[in-house]
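All protein chains but one are shown in place.
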Amino acid sequence: MLHVLYKRFLVVVPMLLGVTLISFFIMKAAPGDPVSMYMDPSVSLEDMQQIRENLGFDLPVYKQYVLWLKELCLGNLGYSYVTGKPVFQAIVERLPATLLLSISSLVVILLITFPLGLICGYKKDTLVDDSITVFSFLGLSIPSFWLGLMFILLFSLTLDLFPTSGFMDPLLYDASIFQKAMNIGYHMFLPLLTIVVGGIAGLTRYNRFGVIKILAQDYIVAARARGISEFRLLFKHALKNIMLPIITILGLDLPSLIGGSYIIEYIFSWPGMGQLGVQAVFQRDYPILMATILFSSFLIIIGNMIADICYAYVDPRISRGKERV
Amino acid sequence: MLSIRNLDVEFHSDQSRVHAVKGISYELSEGQTLGIVGESGSGKSVSSLSILKLLPSTARVSGEVFWKGTDLIKETEAAMRLVRGAQIGYIFQNPLSALNPVFTVANQMVETICLHSDATKEEALEEAIELLDKVKIENPRKRIHDYPHQFSLGMCQRIMIAMTLSMKPDLLIADEPTASLDVTTQKEILELMDSLKEEYQMSMILISHDLGVVAERCDEVAVMYLGEIVEMGTPKDIFGSPKEAYTKILIDAIPKIRF
Amino acid sequence: MVRQKICVVFWCICLGILLSCTQSTDKQTLVMRLGAEPSMLNPILSTDAPSSSVNGYIFNGLLKVNEKMELVPDLAEKYTVSEDGRRLVFYLKKNVKWHDGVPFTASDVVFTFDKILDSNTNTVRRSDYIINGEPIGFEAVGDYEIRITLPSPFAPLLNRLTMGIIPKHIFNSEDINISEFNRKPIGTGPFVFQRWETSQFVLLTQNLDFFDKKPTIETVLLKIIPDNNTALVSFEKEEIYSSGIPGKEFPRISESSLFQTFQYYDLAYTYLGFNLKNPLFSMPDIRQAIAMAINKKSIVDGILRGYGTPAHLPTSPEMWTYPKRSFSYDFDPEGAKSLLKEAGFVMNSRTGIFEKNGDPFQFKIITNKGNKDREKAAEIIQGNLKDIGIDVSLQLMEWSSFIAIVNSDQDPKDYDAVILGWSLGLDPDGYSIWHSSQYPKGFNFIGYQNETVDRFLELGRVTMDRDKRQGIYQTIYDEIAKDVPYVFLYYPESLVGINHRVKGLSEAGPTGLFNPIENIYIEE
Partner (left out) sequence: MTGKVWFSFIYLGGLTVLALLVPFFNFDPTQIDESLIGRPQAPSFAHWFGTDELGRDILLRSIYGSRISLMVGFVSVGISICIGVIVGVLSGFIGGRVDFLVMRVLDTLMALPTLFLILIIQVMLEPSIFNVMVVIGVTSWMGVARLVRAEVLSMKERVFVTACRARGIVERKILFKHIVPHTLNPIIVAAMLGMGGAILIESVLSFLGLGVQPPHASWGNMLENSLGYLRDAPWMALIPGVLITLTVLSLNFLGDGLWLLLDPKARERDVIHT
């Protein structure tokens, strides 16, 4: 097990390096720089030029990259060009909101898709299965940002049930933790719902196929032949086997889940990394952008690794030292 | 003990309809062994699976299956659960795929034993180890905690047999139990089954495509072809004077060693 | 199990709804909106509006602008200007303390301006205090006197002395560009910084040691709400006390007894600017034709819902230099067509587009993304010009890319026309926009060149007398209106709603309704 981990960690480093290399050069190829944000008739171009020099934009791009990398190795992610804030602090401030939203949406999706998939697979080709399939496909096809808007229109503007955006009510800044958590949950409902609707389809479908496939296996028939109840069959014998493909899919879906939540954060002004990153693209706040990409990639890679480890844990057939292809 | 009348199985799907078993009938009395032979797809497995109502939902089954006086076809799923395993055991062709790969042998055996008796988990484990010992698994106390994929095919079949025997069924349906094994293992498994049958005094339905296997140990043989029983009788009758052309072909197919 | 979870989630939601309904505010808490996350709470570094509005509560300058848009002393007790306008002396108030209790002295003032002039500081304010390449001298005489020496007289300087003063004892040992005090500022102002939750809110409380009249408001809560629609909803739910109102909602809000509404002109205008170095636009007649083809009134009526005025001049109706009479081109598509025909263009009846020597009259307008009114105006202009036979394509660009084109060093620049808006300072000086020296590097990116305008712009900067300056700018406006380097489109009106409980507001104007903040109180 450790051996596998060790080997995988060795791959992660060059991958992250690749990620930074690609994003840095694409980013630098984009016209404009953070200083152009200052454009205003009362601002002189000499001042803007001076700031550019102070920030090192006059250096060749590869030198800027090497400098950035050097600082990174020393554990310094730099300072935001726009706010002068240490980048690490900026990211850490945003990380909880992003993780809260993505992890809770993941949990909700799993909680919903598991029973749905089981029902569909068990009752395959019935009316129940067909309608669940159509609905989950619908969820997959709806543009999530539009769905977000529609939810705002319906739940916030028309029914006035939920806030349109934000994270927590500012007036609660010194309320109890419980009250804060409640308020955050209340704000999180709509973004969560939006992500969940889009996320259900894929997993339900995989689950369904998994169930159908597993239920046709000999060992299920054999277990049934031993008089084991349907409930036990589904929830003991089939379940653990279904989890295998699901874990892989989850690992592969992680990028789209994280990436997808960024646009949702944007729509709902959710103070997560996505919002920070999208802003940074438009403001050309390179240090923040680089760090956002780095963190996201890291999360994605780690997510895949966790999926692999879970897989190895759940599936006894994968023994120590043997890597899954 | 078991009496099958006009058993008929059809598979329906969107496009097609397959008539797998076309109204077969046979009887089996206590302690007897019935052999069913025929080529693949002749309906041997389907007919025996339908006794336990283990066919997928696309199958339409009609006819009567009397087991100890009740018609299993009309039984509820809950009642069937009491019949399956406890009264009629079933051994599958491919032992590896018949064992759930993600649970240890101990887990699956204990589950089965507990299901059909009041034994505690510890007692069940002891019983399972004993049974494994009986089916000649070496070092069962240790190996019982292994996963199925860590055993050879022959061993898996022994485990399957042990698991089936743990429920002490009155009837054992062995669905080509040796088809996926190599020749020496085949022989060992068949011998094991013979001795266990004696010990537990079970009736047995032995399904095989190999007439040779069936001939030695059956009281009666049914030959199936395209979903029908084309000939039935004692092995002596069948071998001595096969009436159907198909039976003759089957007999000719038994390898004979010529010098 | 699952059912239990659903129940729990359901009750959590219900509780959440309950909680959010029962929250109450202290009566002397002013809840305002910030349109974005402030960048830095340091007046010499930040240029964005949210930062400026927070800084306004925390910092003071030597001078401040009062509600009548006049400059009055703030940290200064009084000041004198020498006859030649080159020497200013400021006498500082003596009872001023920083929020951490340290007394405020002249050295803080000198430190502030030294920091601005220091090239290591990432500020765009440096050139504000440099005249013809020579920095303005700031010198402390004792603890409470500042002497300012100018290389030459410079009228806009007084306005620039409203710059917030920062504490020397805090920043002396810090790298000011990345100092953490940019996120927990210490100032001299009426409110003390308490906390700033990223993308949520900034909280300020009353400064009990304030040197001037103490405000009635005890707490200022600035909520960060980027989306305008969300802000409006919050405003209507009385969660924030002030909000900009879109034109289409203004009549509805005005009728409600819960809100007070105000409308006034911003110090801003929106325009269509031509790249004058492009041969297509080198002739004033062509530009004039385009000006005549654009239906400014339908832009104002449709997009601004009538809350604005068609523009003709590079200033704002609120500015004291705004002339009584002015020069303008009215909407006249037929006139525009005949001007084009006179200029040698021929209508191609098949395509419906004017041509000259076989080349169709077509060009591209670029504008920045994000200002909806501007984007819609661009689409209307595109339609207007198509109607008279000019083929215009549009390109909305993201701000940085847009600026990269407009501000590039090359001559001629790589664009045909832009739609953009300027928001103006309190001083009418338009040197950086119109002076020919500001091309290609500078904000005269259209390449406008007019000797008279150049001369008067220079004159306007050194003239101190308000009446004389009025005349100077009148001349400049007339020249520019005649040349049509821009088609001035509209002066937008600011539409503001204030909760009825907020009292003590000043008259509506560009300096804001909350000036001075000391007068504001919340009624029960």
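Labels for the chains are A, B and C, by order of writing; each one numbers its residues from 1.
The working rule: a contact is a pair of C-beta atoms (placed from the backbone, for glycine too) under 8 Å apart; a residue touches a chain by one contact, two chains touch by 3 or more.
For clarity, every value in this text was computed on a predicted model and none was experimentally measured.
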item: Chains shown that the absent chain touches, full complex; value: A, C
item: Identified contact with the non-displayed chain, of C:29, C:107, C:162 or C:229; value: C:229
item: Residue of A:34, A:166, A:210 or A:227 touching the missing chain in the full complex; value: A:210
item: Chain A residues that touch the omitted chain in the full complex; value: 11, 14-16, 18-19, 22-23, 26-27, 29-31, 134, 137-138, 140-143, 145-147, 149-150, 152-153, 157, 206, 209-210, 212-213, 216, 245, 248-249, 252, 255-256, 258-260, 262-263, 274, 277-278, 281-282, 289, 292-293, 296-297, 300-301
item: In chain C, positions touching the absent partner; value: 228-229, 246-248, 295, 298, 301-303, 305, 369-370, 372, 375-376, 378-380, 382-383, 393-398, 400-401
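The working rule: only the chains that are shown with their structure count from here on.
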item: Innermost chain, where centres are averages of C-alpha coordinates; value: A
item: Gap in Å, rounded to a whole number, between the CA centres of chain C and chain A; value: 38
item: In the complex with chain A, residue positions of chain C that touch it; value: 2, 5, 12-13, 15-17, 19-20, 23, 25, 37, 39-40, 45, 47-48, 119-120, 122-128, 177-179, 182-183, 195, 197-201, 203, 221, 223, 225-227, 229-230, 233, 398-405, 407, 422-425, 430, 432-433, 441-443
item: Chain B-facing residues of chain A, complex; value: 216-219, 221-230, 232, 236-237, 240-241, 244, 314-317
item: Chain A residues touching chain C - in the complex, by the definition given at the top; value: 30-33, 36-48, 50-51, 54-55, 79, 82-86, 90, 93-94, 111, 115, 156-157, 161, 163-173, 179, 182-183, 185-186, 189, 269, 271, 275, 282-284
